[in-house]
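Read through the structure below, which is laid out as structure tokens, and then see the notes.
With one protein chain removed, the remaining protein chains of the complex are shown where they sit.
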Amino acid sequence: MARRADPPAGLAAEFADAEALLRAARRLHESGYRRFEAYSPFPIDGLAEAEGFKESKIAAATLVGGFVGAATGYGMQVYTNLDFPIDVGGRPLIAQPAFVLITFELMVLFAVTACILAMLLLNRLPKLYHPVFDIERFGLASLDRFFLVVDADDAKFDRKNSRALLRRLGAVNVTPMPAADLEVQAEP
Amino acid sequence: MASQDAALDADYRHVTREVTRIPLAFPHKRTWWIAFLAALTLLGLYLVSAGVTFAVGIGAWGNDIPVNWGIAISNYIWWIGIGHAGTLISAMLLLMRQRWRNSLNRFAEAMTLFAVVCGGLYPIIHLGRPWFFYWMAPYPATMGVWPQFKSPLTWDFFAVLTYLTVSAMFWYVGIIPDLAATRDRAKRHSAQVFFGVLALGWRGAARHWARWRQAYRTCAAIAVPLVISVHSEISMIFAAGPEPGWMSTVFPPYFVLGAAFSGFAVVAMIATVTRRAFGLQDLITEKHLDMLGRLTLATGMMTAYGYFADVFGALYGGGRYELHTLHERFFGEVAWAYWGAVILNFVPLQLLWLRRWRVAPVALFLVGLSCTIGMWCERYMLLVSTLYRDYLVSSWGHFWPSFWEWTLFFGSIGLWLTLFLLFVRILPMISAFEIKEATFEEEEAAEASRG
Amino acid sequence: MPMTPPHIARSRLSDRDLRRAAAEFPTAFEGLSQTDRRDLLKVMGASLALAGLAGCHQDPHPEARPYVRVPDGIVLGQSRAYATAVTFGGYAQPVLATTHEGRPTKLEGLPDHPASQGATDAFTQAALLGLYDPGRSKGPARLGQPTDWAQIDAAMVANAARLDAVKGAGFRLLSGAITSPTLGRLIDAMLQRWPQARWHAFEPVNDDLRLEAARQAFGRPLLVRPQLEAAEAVISFDDDLLGPGPFQTSQARGWAARRAAYQRGQGGSELLTAEPAPSLTGAVSQHRLIASVAGVDRLVLALAAALGVGGVAAPALAATQAAWLAEAAAALRRAGGASYVGVGAFHDPAIQALALRINDRLGAIGRTTVLSQPLIKATPGNSGSLAALVADAHAGLVDSLAIFDANPVYAAPADLEVAGALQKVRLRFHAGLHADETAALCHWHAPVEHDLETWGDALAVDGRPSLIQPLVRPFYAVRARSVLLQNLQGDLAADPRRLLAATWTDKLGDLDSPAWRAAQERGFLDEPVTAVTAASAAGPAPATSASNALTVLVRPDPAVWDGALANNPWLQELPRPFTSLTWDNVVAVAPALARRLGLKNGDVVQLAAGARMLEGPVWIMPGQDPSTLVVTLGFGRTAPGLGQAVGFDVAPLRTVGASWRVDGATLTPTGRSLPLATTQDVTTLGDFDFVRTAPRTSVAPKPPTPPPPSFYPPKPESRPQWGMSIDLDVCIGCNACVVACQAENNVPVVGKTQVAKGRHMHWLRVDHYEAGEPDDPAFFNQPVPCMHCEQAPCEMGCPVNAAVHSDDGLNLQVYNRCIGTRTCSSYCPYKVRRFNWFDFTGGDPPELRAARNPDVTVRSRGVMEKCNYCLQRIVAGKIAAQVAGRDIADGEVRTACQQACPTDAIVFGDISDGASQVVARKAQGRNYALLEEANTRPRTTYLARLAPDAGDGDG
Partner (left out) sequence: MPQIFRPSADIWLRAAVVMVFFLVLGGGLFATGLARSSYATGQGWPIEQTVPFSHKHHAGDLGIDCRYCHVDVERGPVAGIPPTYTCMTCHSQVWTGAPMLAPVRDSLASGQPLVWTRVAKLPGYVYFDHQIHIDRGVPCVECHGRMDQMPLAYRAHALEMRFCLSCHRDPAPHLKPPDMVTRMDWAGWDLVAAHRAYGAAAMKRFHIEPAKLTDCGLCHR
């Protein structure tokens, strides 16, 4: 209630379909906006790119995880066999062929774990409380509506112009995003 | 244009509502409770049987020397095998951009997860001294002894552990967006909190989606070889030993294909049932049944080839003991299992050559059931036919599973059912957002073509 | 000559030591009632370090109860060995008994005793458990109710006083077979004191017919002892020379000695058998002819005729029989005096006598056929003796009766109706190890001491007197037999040791004389019975009866014998030769007969001869004569105990006249069927080559072959490297090794149901195979211990390093590391591994725990176990050698199976020591590895059986 009075933390524009959103995002980025984010009920090709998103950290993390895993797996087997050398059925002490399998398994385990942790960390998840949830109709963002939220502290943000721009970009309606109880930290 | 959008929106809405209504406002609760209680009863049976085994020892089973592995191990292989279909469907088909998989992957993966749980518990229960099972894990023990990493069992220990963890993570990551959707549909606060926490505060931001996709695709790419490695290693439990009928190079692919086969059969069964039970005809369409039928048929025929290769190998190799084991499989005490496997696996399967049968839910279900049972027979046959009469005539024996072995087996089905029923009850069992994505992209494509 | 392991100190045991040694069991002196058996356990459990696998959960600071005084020469935790003997069928089986802190834990043959040369049979190995048998009677009883000695003493004194007055009129003594000089002396004294008294003897399995045969041949009853080491040709007419019985060890040793010489190319070793049912002897003979009992008799006549023995006309023979006979005759002519012809102990004495004449004609008497005075104390009219007693009892001539170590109520032929006769006797005493069927019908039951806890003596089969000394104070309120004999005469002050000494004073002087000590340390006196020479007189040609109906042969059981051993769990679960049956006896029928009647194993049949009948399950015995049925004694006991209601009693079928052979029997299926527990389901060899036969030339060393190629790295050379060689040419499948292994390694007994489920625990098994026609197959025995593969699949399978390889080539199983995945067993091509499906040992009563070998871990539930080449012996030998600063000598470490084997079929040693016996064996051309194609590189290998030389017949 009290929040109504506060200056809005940003503007939330609702779009009826994905193409509109995609277009809007692209134009917004072209016209120099940086601190904005698009929300959609399903992944849309090129949307993030339209916002100027470019990163391959996850692939890197996975790769590292895989290497660490494989090293751990193989190292563990070699180490334990040297630590207490035991003759097992006359097999070689360090039996590479036999060690391959566990090496592979641990590689997979570490790679996948790293991959998913990286995804969550980079996305700053879990994040149960977020100002966008204050937007009136945001609940539809997981159903069939598409949202574009411009942060108030974007360099080019201007309540009137931005609203106008969003309208021009085909937003079916533009509502102010109420300020958060704690200051909004922008998306990276 | 606008009308199209409207249509699309309606489409999206419909999909999500269809999917989320089930956990939020569960239809025909009564039937569910009946099924659930039945499952719980079986689960109880499971616990009792395991308890008895722990209390008195493996002697409670029918095992003996020479057949010191019995139903426990064959079930282990059977369960894990079934699990493989889920991962294949969701991972491999995802990579191949087979959009139709979106209606199936969610519960297929859940099925995988629970099957692996059921399978993974068996090797522990079957131990002579289960309270020491952790000796298979490498940890700094005061006795300074480590696990024996040249043993196929140790390989399995790691394989199954990895498989379980990876499938669980893959499954969960895939479900997050729909959890968010359910959260947003929820009316009751408790439900909102429940799904809210599970959804980790997912809000569908473009960058999140981007990263999510990267991660999901990567995991999928890794999961495929993982699946293949897992059942290859399980086949090593047999293939690494010197026993006639086991020591065969065809086993790894043979096991993997068999696994996929049984898995697809089970997925087909689940698909037909849930489709009917929750009226999801327009999410799980005839197309899906058709595809499932094809997959089952394809892997089934490959498995058949495995059978052939196995027999051919023995005959061509001409090893005395190999031939003898082959003879035992054809005409011995467990011939019922061999012919049971051959008939149940491959005879009804031939129906699936015709689309008419593939898209007929009842037919598909029955074929799936027959294949599932058939593969159980195969696992049993492979294990017993070799062990009960291996090399020395003097050590030839018999194997008759005991009451407790059977109850443990049926109990494990109860365990699976319990978990799966809980899943369909409280989680969105179909991937709504992926269907939406698919529809959108199809729409895009359509438009592009319209120019 | 076999050696005693050096770490075992041989020493004499004085009763002073005994009192101290027995301080182990403070509660064990007085008779233990059921209730304070627990205390016994506690004391033992605490002080005897009973190894257990409870390890991980066990209290790290348990109680300890040290000696109050340590007996001389006792070294804690170290075993000692004493020379003594256990009796079997009246004969002494000389043993070297191992004790741990005063508990006998193992019996070995007495190495320097000529009769056994350190070997034992299954019965002797199992005798140990007789001492600890929980079913033993633990105190005197009156009319079945526990009482105390005072009462029974009073009764005996009173009776003695009465008998003194009447010169013993109406008193009868009934005993089993007795060779003990002391008991003999005491009985003679008693009979002198009471001239009117009479002594009867009853031993269910006895030499009576043999003695009778000797009487017919030589005019007086003589004991005939074949000297097989000298016999280059042996013809056995249903005479199981190598089979179970008191003479098995010495005769098997003799035969093996000859066989060994033959293998070395010194002289011949031919063995031909004609028999109605397979016997251990028949199984190893080069030409085995199947013939009914009557047929066998005819063959004896034919042979006599062929050799021109006194006025016997040759009967008509079938072609096969004629061929066999020709071969036999040829062999005998070749060997001349170095041959032996034997006829089964249960055959018509006249026929047996004929065989003696044949031996005489061949000039074998004195060479292969040694005659001597009988060793069993003769009683008036031997076998008639019990019948006489019964008759007198019915006639009211018997007023009081004392029964020693005899159980006629169970073991006597039914038609004697001993039970009824007993009722006619006013006062009945019974003395024995168990409160058996006979004890139940006596007023007084007096428990006697087991051979391992008593003073006494007995004659070994070669007549050498063995001295029996106690290794432990009796656990229970029991008395020595000699003492009881005195008590019967009213002398309550008798002391067993003095009674024994009195017998030998003239030879050995008094108890403290060096001679006496020496004799006791040695365990026997080197005084073989003197051989007598006698010429056989031609007798009437015996008539042979050929009945076309079925003939039932009654034989002692190869494990529980006449039933006296029915309470011994090791023997009950001992797989019988040929059938591998446990916990049951059967009606053995020929395959042909089974086919005709449509019978299969386990079908219950009714076996009738006239009005007498019994019921039992059938067993199809390949190689048995179609007109012959075989049943065994020792089952269907009714007295409480382990043997109660196990199998069926054959007494109802037997009569005094026909106690070993019942003619004119009929067999009718009842349609019912019983589950039988065998340790081996299939015995047909088929086209497999697990057991092999090789020409005699193959004993020559074959050129060493380079090891086959391998992916695995070569083993670093270190010594010693243990290995074993088993010679199938001399293995007679006597099972001595199986029981020896069980005793040495605390191998549990699991009972019939578990055996039937394929869960028996024997680490060493003897596989039985039949090759060829089931109606007339060739038989093979194959002892199978762990092969200790150099490339062991089992080890590779174990996920927790519980199955591993030792530096000296042992395939080890670390019980306390095992978690029971059973992969090792799945991967074992030989299936020699055994799994503890249940807690097989936890429920053992304290007595059985006390019998365990403390040097071997008692395995807990859920762990795998298997043969480890008697690792505890290897370690002990290693330590002894290292302390002495030398290498382990060849033959110094001997496995339990090797030590027990009467034919030296098993040789164990260091294969890296070129001079060792085992290397010499493995070098032979006939050496082969079982399942070589599995490429497991076994350390245990086999020597193929030798095929008879060309011309010796078709083998």
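So that you can tell them apart, the chains are marked A, B and C in the order they are listed, and the count of residues begins at 1 in each.
What we mean here is this: a residue touches a chain if its C-beta (ideal position, glycine included) is under 8 Å from a C-beta of that chain, and two chains touch if they have at least 3 such contacts.
Keep in mind that what you see is a predicted model, and the values were worked out from it rather than measured.
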| item | value |
| --- | --- |
| Absent-chain contact - pick from C:Gln251, C:Ser339, C:Asn735 or C:Thr857 | C:Thr857 |
| Sole contact to the chain not displayed, among B:Leu43, B:Val145 or B:Ala438 | B:Val145 |
| Candidates C:Ala165, C:Ala319 or C:Val883 - the one touching the absent chain | C:Val883 |
| Contact residue for the chain not shown (choose from C:Ile178, C:Val804, C:Met864 or C:Ala900) | C:Val804 |
| Touching residues (missing chain, whole complex) on chain A | 84-86, 126-129, 133-139, 180-182 |
| Positions on chain B where the hidden chain makes contact | 139-140, 142-145, 183-184, 189, 192-193, 196-197, 201 |
| Positions on chain C contacted by the hidden chain, ascending | 23, 26, 47, 49-56, 58, 60-70, 75-78, 718, 804, 806-808, 810, 812, 814-817, 855-858, 868, 871-872, 875, 879, 882-883 |
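Everything that follows uses one rule, which is that only the chains that are shown with their structure count from here on.
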| item | value |
| --- | --- |
| Rounded Å distance between chain B and chain C, as computed from the means of their C-alpha atoms | 58 |
| Rounded Å distance, chain A centre to chain C centre (Cα mean) | 82 |
| Inter-chain centre distance, chain A versus chain B - centres from mean C-alpha coordinates, in Å | 30 |
| Junction residues of chain B - those touching two or more other chains | 145-148, 150, 154 |
| Interface hub residues of chain C, defined as touching at least two other chains | 793, 796, 798, 801 |
| Residues of chain C touching chain A in the complex | 710, 712-713, 715, 789-796, 798, 801, 804-807, 937 |
| Contacting residues of chain A [partner chain B, same complex] | 16-18, 25, 37-45, 47-51, 53, 55-56, 58-59, 62, 73, 76-77, 80-81, 83-84, 86, 88-89, 91, 95, 98-99, 101-102, 104-106, 108-109, 111-113, 115-116, 118-120, 122-123, 125-130, 132-133, 138-144, 187-188 |
| Residues of chain C touching chain B in the complex | 680-686, 688, 690, 754, 757-759, 765, 767-769, 782, 784, 793, 796-801, 817-823, 825-827, 829-831, 833-839, 860-864, 930-931, 933-936 |
